[in-house]
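The complex is shown incomplete by one protein chain, all other protein chains being positioned as in the whole.
Chain nomenclature is as follows: A, B and C, assigned in order of appearance, with residue numbering initiated at 1 for each chain independently.
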Amino acid sequence: MTVKKMRVGLVGSGYMGKAHAIAYRNAIAAFAIPQGQLQCEMLADATSELAEMKALELGFNRSTGDWKCLINDPDVDVVDICAPNFLHKEIALAAIAAGKHVYSEKPLALNADDAKEMTEAAERAGVKTLVGFNYIKNPTVQFAKQLIARGDIGEVVHFRGVFNEDYLADANLPFSWRLQKRFAGTGALNDLASHLVQLATHLVAPIISLCADLKVVHQYRPIYQASNDDKASVGEVENDDQAHMMVRFANGAQGTLEASRIAWGRKNGLSFEVTGTKGSLIFDQETLSELSLYIAEGHPQTQGFKRILVGPEHPDYQAFCVSAGHGLGFNDMKAVEIRDLFQGMVNDAPLWPDFRAATQVNIILDSVVESFEKRAWVDVEQYDVRAQP
Amino acid sequence: MTVKKMRVGLVGSGYMGKAHAIAYRNAIAAFAIPQGQLQCEMLADATSELAEMKALELGFNRSTGDWKCLINDPDVDVVDICAPNFLHKEIALAAIAAGKHVYSEKPLALNADDAKEMTEAAERAGVKTLVGFNYIKNPTVQFAKQLIARGDIGEVVHFRGVFNEDYLADANLPFSWRLQKRFAGTGALNDLASHLVQLATHLVAPIISLCADLKVVHQYRPIYQASNDDKASVGEVENDDQAHMMVRFANGAQGTLEASRIAWGRKNGLSFEVTGTKGSLIFDQETLSELSLYIAEGHPQTQGFKRILVGPEHPDYQAFCVSAGHGLGFNDMKAVEIRDLFQGMVNDAPLWPDFRAATQVNIILDSVVESFEKRAWVDVEQYDVRAQP
Amino acid sequence: MTVKKMRVGLVGSGYMGKAHAIAYRNAIAAFAIPQGQLQCEMLADATSELAEMKALELGFNRSTGDWKCLINDPDVDVVDICAPNFLHKEIALAAIAAGKHVYSEKPLALNADDAKEMTEAAERAGVKTLVGFNYIKNPTVQFAKQLIARGDIGEVVHFRGVFNEDYLADANLPFSWRLQKRFAGTGALNDLASHLVQLATHLVAPIISLCADLKVVHQYRPIYQASNDDKASVGEVENDDQAHMMVRFANGAQGTLEASRIAWGRKNGLSFEVTGTKGSLIFDQETLSELSLYIAEGHPQTQGFKRILVGPEHPDYQAFCVSAGHGLGFNDMKAVEIRDLFQGMVNDAPLWPDFRAATQVNIILDSVVESFEKRAWVDVEQYDVRAQP
Partner (left out) sequence: MTVKKMRVGLVGSGYMGKAHAIAYRNAIAAFAIPQGQLQCEMLADATSELAEMKALELGFNRSTGDWKCLINDPDVDVVDICAPNFLHKEIALAAIAAGKHVYSEKPLALNADDAKEMTEAAERAGVKTLVGFNYIKNPTVQFAKQLIARGDIGEVVHFRGVFNEDYLADANLPFSWRLQKRFAGTGALNDLASHLVQLATHLVAPIISLCADLKVVHQYRPIYQASNDDKASVGEVENDDQAHMMVRFANGAQGTLEASRIAWGRKNGLSFEVTGTKGSLIFDQETLSELSLYIAEGHPQTQGFKRILVGPEHPDYQAFCVSAGHGLGFNDMKAVEIRDLFQGMVNDAPLWPDFRAATQVNIILDSVVESFEKRAWVDVEQYDVRAQP
């Protein structure tokens, strides 16, 4: 390992900001990153007071109420963007302009054009980029990828992915920025299906055509007033509660992907099943440390889906625990992502998935909307994504 | 119960024929049908020798090598069609012409036009009809229907159904009539997705529009020669190994339905998840005696999917066992169907699903092909199906 | 198959009586027993009116209000005892004296001495005997036995069995004969643990020593009065709600067995895990058509419990269905038992488990009580049980 170090500037300290903060520390300990080589240097939030409090809480050395200060700080090497989706572009472009490497939460941008602009800016500036599609960092999912890559299930002929949660299932939950196109873009599509799209292309092949359906189920949501005004108003929901797509992959495989943010009972309901010519595998994020694998070999009497508990034989698990089946958590996946970020920085190695790969996701999401509006299949533009390093 | 009796003539004694034979006996015992009121009267198969052997084996009084004899036999009240799909129409029309009631396996016909012709003939003749969509007879599925009907999960907003098996997953399985359009019609769509379509409309609402995708994955299959000819030939597969559809229901709900006959590891992989505004339910035919139910009420701390083992509190279970959780099997569902058939006969009551309801399924399957060819959404013709009695 | 036939006389038509009645018909159809070779000849119940009604309902040719008439009827070949436990001995001895073969529900007797007397009487009379330990007839359990017998999991070193139900979990359920020693013998031990004991010896080896614990949890239960008397009385429960034992097998393996009739949530909660030197297997009766199998071979990366859905590759499944994973039910296991009974009769072959094997179970149950009273380990008398044919 080189003596270089990585000093992080975090923009935004809400849900994902905290997950990142935990992950930095977790990565240092799990992956034995030498003291001082990974520093939580600065945290920016909406006000300097909030930022100061959060920096103390999350263990950052300094804080600022102005993310532009963070971006221009000479002791920040990487800008970690955990701000709401609609701010990704502005912050990333500014960080790139300041010569910083950028680590952004997903989806990269509100649309493909913005994503392309960000990608091209980063590549021109020669900075490294990474986008937080964390589910592929899970050792279990890495193992799934490995099984597919080495042909254990033969040639992939089908991928089914579902990402359902119920965080907006209650129709009385209040109207918010998440439900408005200009702040959030699409709904379940951006929040949830973006992960599926990335997973599917990561595990199978590029998506070359698709047909989609979108639906706002709860069309109006209440706006609760702090004031004493008893005339309740409502806001009109602008983006999808449920999103479906049928896809075709470059290798000829078919797939179905769907997402919902109103699916009662599903809490982190990301699951997929990959079928090949020699076997199948099934993953469910709600039991994130196990993979079910069916291989069509041996006597039919003893064929079945094998429930494999992830352990030290699988990628990156041993950093966390030397015994199999002890179970990793959501935050541990993020620690693997941080390890990737750190390794890329100190070894000057490529990161994955970078802005370019994430742009392909944005292109697909745009195609979904296009297909929905046309009520027909559409071909998907192929951005020149390099293979995973 | 009236003194009338039901004497059955079974046409075809293969896979489903045997399942029916078991079910007749099982129904007599489980539902206490008085001796002699349900008689397995005659069995027809390809040759008189085969029919005689099968009649002995399956417990039918008489046999014939000519199904036309069976149809015209005065001691046959109901013609039970377990012959291959492409024969359904001819046999059913002949039986109807002979004034017999008809109980047919699914899918009713190879296309909607045939199904309509059969429906109209039956209705003109005033005979009763029943189609073997047996999965809705499962006490667990009946319970699901009950939960939905009484609003326990609120208004249905989504249905996802999958019916995957692996009976043709091995690419070296031989070419057969099942793979040819003129004998089998479509592939996984007819065999498997037909059940899903029927289930979805039964549980949710009519399907009014859809967009579909079909794919032959293994395009050629070997033709094994009995002769010594070492030049192996191949047959070209004409129908789909995998079928997908996105649907919209009359009540506004969305759905996704998919089927595969090449999905390694799935043996009777019929599963569905129904999401409503107040809860969700999940069913998986591979664990056919349990239902998972999520109701969004009470403290969030104790919310979760409840695994309910079907028991005497649920429809039709008690006929088989007085204790909950003892588990019903595939054949027991068929016994419930036979009970329905018998009750309809002796009480002169309507049957469900009848030819008319099954015709709607055929219409939807035709729309799937149309959508696939157009690469776009299509609206689905609404046949005048009466509500389930 | 010989031309001989088997004519059954059923004594008792409650819970198990009905299960037997269904199973006779089911067996005829599933196992292609030629018409007339297996006849449900006569049914005896408490009164002639009840017997007549039940015979009609369950499909028996004749009926009687006096089981002694049934036993002496010349057209009855086998006496099928589904009467309460405390009557097994009297009925069996009378049937044996009348030269009838006897098929009895379990446990064979209220204690080992009675069981021995019954066994010896049957052997002297040369009649065949079978006891209804039906769980070993399940194709899935037969498969487990096969795996163990052929060494797939190596040498067995451990057996854990649990049989929990909740049929008496509600403390307000009324006092009944089941709770009194003279009618029922022990409680959960006789009802439930007897199956475990039989399963363990069947799958592993004879049990040679044990240490046990028993407990009446709900000591008093209400006696509800039909009269208007508002002074509710209570009955004192005389037998165990919960039963535990630690055992040692003849092959050196250890085991734990436990049963409860007050375990809320468990409906047919019979499960076992067998550990060997090369692998393990897990079974749960609430998902009776699947077995989990772990074999310690191949790369550790792909080791895991394999969920095998029972299918035509497994013992006796194909009689019910030609496709794997379609699921058998509780009554289907009983049909296998009937098939065994019938085959033994018409082929003059030994039955399993016979009275002798069932007597060993009663000996072990007596040892449980002895150990409980002594608060110490006891050695178990070894009856001369022949190996399963």
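Just so we're on the same page, a contact is a pair of C-beta atoms (placed from the backbone, for glycine too) under 8 Å apart; a residue touches a chain by one contact, two chains touch by 3 or more.
These numbers come from a predicted model, not from an experiment.
The hidden chain, counted over the whole complex, makes contact with A, B, C.
In the complete complex, the hidden chain is touched by one of C:170, C:236 or C:348, namely C:170.
Interface note for the absent chain: among C:37, C:256, C:302 or C:318, the touching residue is C:256.
Across the entire complex, the residue among C:7, C:54, C:195 or C:244 in touch with the chain not shown is C:244. Chain C residues in contact with the hidden partner, per the touch definition given at the top, are 153, 157-158, 160, 162, 166, 169-171, 211-213, 215, 217, 241-242, 244, 246, 248, 254, 256, 258, 260, 262-266, 273, 275-280, 294, 296, 303-305, 374-377. Touch with the hidden chain on the side of chain B covers residues 143, 152, 290, 292-293, 295, 299-309, 311, 313-314, 324. In the full complex, chain A contacts the hidden chain through residues 15, 18-19, 21-22, 24-26, 28-30, 32, 34-35, 56-59, 165, 167, 266-269, 285-290, 309, 311, 320-332.
The rule is short, and it goes like this: only the chains that are shown with their structure count from here on.
Of all residue numbers that take part in the contact between chain B and chain C, over half occur on both sides, making this a same-residue interface.
Separation between the centroids of chain A and chain B, computed from CA atoms only, is 41 Å.
Distance between chain A and chain C, defined via averaged C-alpha coordinates, is recorded as 54 Å.
Remark: chain B and chain C have CA centroids separated by 35 Å (rounded to whole angstrom).
Looking at chain C, one finds that residues 290, 309, 311, 324 touch two or more other chains.
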